[in-house]
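Shown here: the complex without one of its protein chains, the others still in place.
This part shows subunit A:
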Amino acid sequence: MSEGPPRSQPSGEKKRRTSLWEEWDTPQEHWLLVGSHRDGRERSLLLEVAARIIFPTVLVLSLYLLFAGHNRSGGGFSGGLVAGQAFVVRYLAGGPMEVRAAVGLRPPVIIGAGLSLAVLTGLAPIFWGEAPLTSAYVSMTLPVLGDVHVVSSLFLDMGVYLLIVGVVCDLLRTLGAGIEEQSPRPRRRPSG
């Protein structure tokens, strides 16, 4: 879910910043999502800034839900849905290119990887002579986290998590494409 390698600035923007003094507080990372809407929609600054702030927080929450899932409320499915919502917020703020910029992989690949991981976890016990879907756990004491129980079904949950994130991204890509085609598009202002 990382931002990926920093993208080069569009050359037009760079030329405008002539002085070094004007550049000193320019953030190194992309502060406002993708540079501009190439599809020419109207932008909402408030929504974009809010999305920028919310996005990592929601992802952390979704990871918490994923790991807490075995014994408390949460799990791969709800974690995946929450993470999916993070992408929905980015989509609302920045459109389809924004989601594409956030996730490097094509959604079907994410779905496939998640499904494969989940099924492999289900199959794995066969190699120990147990029935499929049997779960095992390891307890250990880690420096910061204290006593940790790692349950093998966590991997199944991770698979489900990936699957759901992939499905949400795919929904945004496919259903969203229809919305964009149908919604009236404001005429692009002549640049310059």
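We adopt the following convention: a contact is a pair of C-beta atoms (placed from the backbone, for glycine too) under 8 Å apart; a residue touches a chain by one contact, two chains touch by 3 or more; residues count from 1.
The working rule: contacts and distances are computed from a predicted model.
Q: Assign the chain not included in the display its UniProt protein name, restricting the answer to "Carbohydrate ABC transporter permease", "3-isopropylmalate dehydratase small subunit", "Multisubunit sodium/proton antiporter, MrpD subunit (TC 2.A.63.1)" or "Sarcosine oxidase subunit delta family protein".
A: "Multisubunit sodium/proton antiporter, MrpD subunit (TC 2.A.63.1)"
Q: For the chain that's not shown, point to the residue among A:L81, A:A113, A:V151 or A:L171 touching it.
A: The one listed residue touching the chain not shown is A:A113.
Q: Of the residues listed, A:V60, A:I126 or A:V148, which one is in contact with the missing chain?
A: Considering all chains, including the one not shown, the answer is A:I126.
Q: Can you list where subunit A touches the absent chain?
A: 106, 108-109, 111-120, 122-123, 126, 130-135
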